[in-house]
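Sharing a structure, written as structure tokens. Questions coming.
Every protein chain of the complex appears in place save one, which is left out.
Naming follows writing order (A, B and C), and every chain is counted from residue 1.
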Amino acid sequence: MSEQFEQLERPVVKELDDILGKPFHVLNDGFIRVIDYMGNDSSIVQAARVSYGRGTKKRHQDRGLIRYLMRHDHTTPFEMCEIKLHVRVPMDAWRQWIRHRTANVNEYSTRYSVAIDATQTTEPQAWRLQGTINVQGSEGVLDKEKGKELTRKERELHDLSRRIYNERIELGVAREQARKDLPLCTYTEAYWKIDLHNLLRFLRLRMDEHAQYEIRSYAKIIGEEIVSRWVPLTWEAFTDYRLKGQYLSFHDKEIIKALIAGDKEKAVQLAEQFGFIKYKEGKLTMNIERLELEDKLKELGLNAPWHE
Amino acid sequence: MSEQFEQLERPVVKELDDILGKPFHVLNDGFIRVIDYMGNDSSIVQAARVSYGRGTKKRHQDRGLIRYLMRHDHTTPFEMCEIKLHVRVPMDAWRQWIRHRTANVNEYSTRYSVAIDATQTTEPQAWRLQGTINVQGSEGVLDKEKGKELTRKERELHDLSRRIYNERIELGVAREQARKDLPLCTYTEAYWKIDLHNLLRFLRLRMDEHAQYEIRSYAKIIGEEIVSRWVPLTWEAFTDYRLKGQYLSFHDKEIIKALIAGDKEKAVQLAEQFGFIKYKEGKLTMNIERLELEDKLKELGLNAPWHE
Amino acid sequence: MSEQFEQLERPVVKELDDILGKPFHVLNDGFIRVIDYMGNDSSIVQAARVSYGRGTKKRHQDRGLIRYLMRHDHTTPFEMCEIKLHVRVPMDAWRQWIRHRTANVNEYSTRYSVAIDATQTTEPQAWRLQGTINVQGSEGVLDKEKGKELTRKERELHDLSRRIYNERIELGVAREQARKDLPLCTYTEAYWKIDLHNLLRFLRLRMDEHAQYEIRSYAKIIGEEIVSRWVPLTWEAFTDYRLKGQYLSFHDKEIIKALIAGDKEKAVQLAEQFGFIKYKEGKLTMNIERLELEDKLKELGLNAPWHE
Partner (left out) sequence: MSEQFEQLERPVVKELDDILGKPFHVLNDGFIRVIDYMGNDSSIVQAARVSYGRGTKKRHQDRGLIRYLMRHDHTTPFEMCEIKLHVRVPMDAWRQWIRHRTANVNEYSTRYSVAIDATQTTEPQAWRLQGTINVQGSEGVLDKEKGKELTRKERELHDLSRRIYNERIELGVAREQARKDLPLCTYTEAYWKIDLHNLLRFLRLRMDEHAQYEIRSYAKIIGEEIVSRWVPLTWEAFTDYRLKGQYLSFHDKEIIKALIAGDKEKAVQLAEQFGFIKYKEGKLTMNIERLELEDKLKELGLNAPWHE
């Protein structure tokens, strides 16, 4: 083995070093802090080039290679970067967060220690209404007068819960049991460590407009304030291909093709054949896949011919 | 390839088929139901024998082979069995449960649906006291008179939380937000699917006496009622080697060896050298590792010489 | 809890039971056998409905729900199905196979047992030529006369390797060391168990035309012969959305939109701005992302305006 290896230094990202440990505030009392990181955009390129071998080293420029990897779901090189965050999050949002299994976690233990004395509170104008199309989400807000009343009662409930918790602790009840009636919105803290590939999956799901407001607030900051500083080329590719991209199914493609060819009749016929269009008592029935396709058509400047 | 393969049938465990779908009740309103399973003790043996190859097929009997695998942490054959449970658990216990990442999970969504109207309630004599040696656990219970008062207030808090939740729902607040102040002990439900190896790891941690009472109650039933029926040979080996086994560190072994040789002086000297024994103002200071060793000595019928 | 639970039976898939244990032959001496499975299309629906709660049970029909889950990457319900295969594969293809980490594996051990006496052999007309555009793949085949010669030498090398292996074994050399010079194409066997979600990821990557011929041969059989029988609704959705679908990046969409609007000039301008089009000495330089876009345009019946 004639190869010569030089002494290395750890890759440094100055933009991230500058904010190391600094809290980004989220919600009324949450935060995200970057504690440590491993690697940068170049580490992704370096790992990808091991796969491609030394011979092809110069063929790609870094940016082009990172975009290629992103486009083609060649995910392993992105796993070569790692980040560690310290977060403070309402337990209710943490319940969703922790579902991402490919991460390392140390959470504040309310068995060892007294529960953090902070809850997520809601401003009078911030009570969101139940979604009607997106049945799991929310749309619009409650009128402020009613909101005021809800906010007042929220505070009373928080106060009562805490008094009861404190009373139990003072009576000597085990912390692991005393906590049982704390509200779900009580803050917890955790160290959370994850590789870049899995972090991007987290962001794709949790920055999505269908994600719940609370976790979306965290995801946006992780993406826009942290990942964008850490690996700017990757962030750019992720934005182009994942956040702003669009998936077309075989059915979508067939209908779009017919529309591009100017054949509206065929497009409608295909939509019927694919089950997107059904009529009940002369009226078009609701079909989620068709509604989604209509959004995709709009994005491409096409009209849904069944509405004409 | 001259090998002949016969038509197969799926392995069946009659003892488990008999209870499929039947709820085992846990806590005041929880349950565990077996929904489905894959494999049995023979499947473990079958998988292990692929590793050992056909030539050595007769060398081990099934029971001996399973015990060998368990003893030597040859874990992959145990991954060849899989089980699916339907569970109803207080969210607070579910928070611990879900930390076992190597499982498949579908949880009841309180974004889609109204939260389950049930909470874990506490009997007056069931308020546990904070542990003093085991600082994360509990020891003994609160006296019943004080307990009565706590139970009364617990009920009031549950009622108030639910009234507030219902009021929000009626005003049209999004379910994802309305739930934010439900108590941690509100029940949730989930389908939980896991392979046998990872299930045994779950059981080892959660059947342990240091595990919290609530999750231990679930773990005990999974182990004693379900796994014992499903894979009796594996359950027996697990009990012998994991639940009732004991780990000795290098330090433990050296001290035990000295005691067996009858050399108490050396044992004490080693304990000092290993940092197990320290004196402060003439008194032995508290040292967790030494306390743990003392328990191990007791199990072997030996006395800790530093107490003589 | 007033809920009544009935006795359950394990879901059965007759089409799969019929072929349980039966080998599907692959390559010259490989096979795939289904050993066991858990769940079916209904199990996916069942798990998804736990998430959606009982209240919304009737809203979706099974097929519609499965398609919705597939389209929106709601992957956890697909994890509720599990399958176990027995496979015989050349080690070289197995090296790629095993990179899918989310599976349970027991492989034939050539430390315990004598290595399987079978290798992947190549017919004279089956020597594939190095790809030129797809630099990691192959295109076309070598002429048969040259192929004959390569096939002859392949056989000689296999024979020699085996003779040397056998000689070592007879001299008493440890099996773990004797095997060191076996060719990469020596067959190995394994039990391989994986959940449906991760199996579909495997299939998407390994059924792709860029996947190597050998592993693609296995993937096609798993998909078309096994998954299609096991979970037909899922297989249909997977085919529509994953195998025959198409991803559009933000850049792709902008250019397509301009073309649909009939504004070729703008489309070219955007392509330049996005870096898809560069000229060197008056000639369009090679750009992979542009070539990929051209394929997408073709699929939609659009022409690349920069070629006009």
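Here, a contact is a pair of C-beta atoms (placed from the backbone, for glycine too) under 8 Å apart; a residue touches a chain by one contact, two chains touch by 3 or more.
Just so it is clear, the model here is predicted, and its values are computed rather than measured.
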item: From C:Ser42, C:Thr75 or C:Gln212, residue that would touch the chain that is not displayed; value: C:Gln212
item: Touching residues (missing chain, whole complex) on chain A; value: 1, 5-11, 17, 20-23, 29, 31, 33, 35-39, 43, 46-48, 50-56, 76-77, 79-80, 82, 84, 86, 88, 104-109, 112-114, 118, 189-191, 193, 195
item: Residues from chain B at the interface with the omitted partner, ascending; value: 56, 64, 67-68, 71, 73, 135, 205, 239-241, 244-253, 256-257, 260-261, 288-289, 292, 299-302
item: Absent chain, residues of chain C that touch it; value: 90-92, 95, 98-99, 101-102, 105, 109, 111-112, 120, 122, 127-131, 135-138, 142, 146, 150, 153-154, 157-158, 160-161, 164, 167-168, 171-177, 179-186, 212-213
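The rule we apply is simple: only the chains that are shown with their structure count from here on.
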item: Topology of the chain contact graph, where touching chains are joined (line, ring, star, complete, other); value: complete
item: Chain closest to the middle [Cα centroid of all protein chains]; value: A
item: Distance from the mean Cα position of chain C to that of chain B, given in whole angstrom; value: 37
item: Rounded Å distance, chain A centre to chain B centre (Cα mean); value: 31
item: Residue numbers of chain B (touch at least two other chains); value: 105, 109, 112
